[in-house]
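Working notes, beginning with the structure itself.
As you look at this complex, bear in mind that one protein chain is not there, while each of the others sits in place.
Take a look at chain A:
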Amino acid sequence: MSAPDMIAPGSAATGHGRPARTMGARALIGLAVILTLLIVVAPLVYIFARAFSEGWQVYASNILDPAMLHAIWLTSLVAVIVVPLNIAFGIAAAWAVAKHRFPGRGVLVTMIEIPFSISPIIAGICYLLLYGRQGLLGPWLGEVDLQVMFALPGIVLVTMFVTAPFVAREVLPLMQAQGTAQEEAAVTLGASGWQVFRRVTLPNIRFALLYGAVLCTARAVGEFGGVSVVSGNIRGQTNTLPLHVELLFNDLNAVGAFAAASTLTVIALVALILKAVLEGRRG
């Protein structure tokens, strides 16, 4: 781990090598390393250590448990539904805000950010009060026989709300920085609205878009609070992976809980690597 150089720039280039660090600098660097180990690395290692504590076979049987497989499947399904929808929403919102002037534009920018400032549990409760059987729209939903709460639609709704800003937030600043000259050029050259978007706007934001999609996926897969309110935790039916971790833990099946957590961790690590790769290529 390389530590930031706290001595004035240029001092390293004097030919006498790097000047000795002061005690203060050493102490700060040491503190940072210790905190990182305690807060980030240790739990990560511990998850895998516990997951494999009773050997490969126990781990495998835990992973292949039907309830676990269903949780993995449900979590993936939610991500597969939510991420494309959020990509579409994110692009549309960023495009509208960055390339056009209209009344209410400022309000829209604020709206995009609302999910960042609202606790997911509150979102879950709002949906429950709105779409639950005793909720505002409950009677009507009952009539058309559509179950939103304690079912897939509710989980998707909450996850979508929580992850809504991710793509827009990544794409918007880039679109604003690029301005509208390229789009105007394309229009004067005879391109239609779709052609302008497809051939000029989209290629310009492709890395930011992927980056946002990765963040969005990671968040969608890991969402716990909001989903726990609306899903009802029905094992093998509405239990997503994060909820399953808690369930197994409460069942005192620590190895199972850590096995589930390890799959989530792997997903998170893959997302992190993708994010790092994309970060280098962004812009």
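Please note the rule applied: contacts are C-beta pairs under 8 Å (C-beta built on N, C-alpha and C of every residue); 3 or more make two chains touch, one makes a residue touch a chain; residues count from 1.
Simple rule for what comes next: contacts and distances are computed from a predicted model.
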Absent chain [UniProt protein name; select from "Sulfate/molybdate ABC transporter ATP-binding protein", "Sarcosine oxidase subunit beta family protein", "Carbon-monoxide dehydrogenase medium subunit" or "Putative ABC transport system permease protein"]: "Sulfate/molybdate ABC transporter ATP-binding protein"
Of A:186, A:229, A:245 or A:271, the one touching the omitted chain in the full complex: A:186
Contacting the left-out chain in the complete assembly, out of A:61, A:76 or A:204: A:204
Interface residues of chain A (partner: the chain not displayed): 181-182, 184-192, 195, 199-200, 203-204
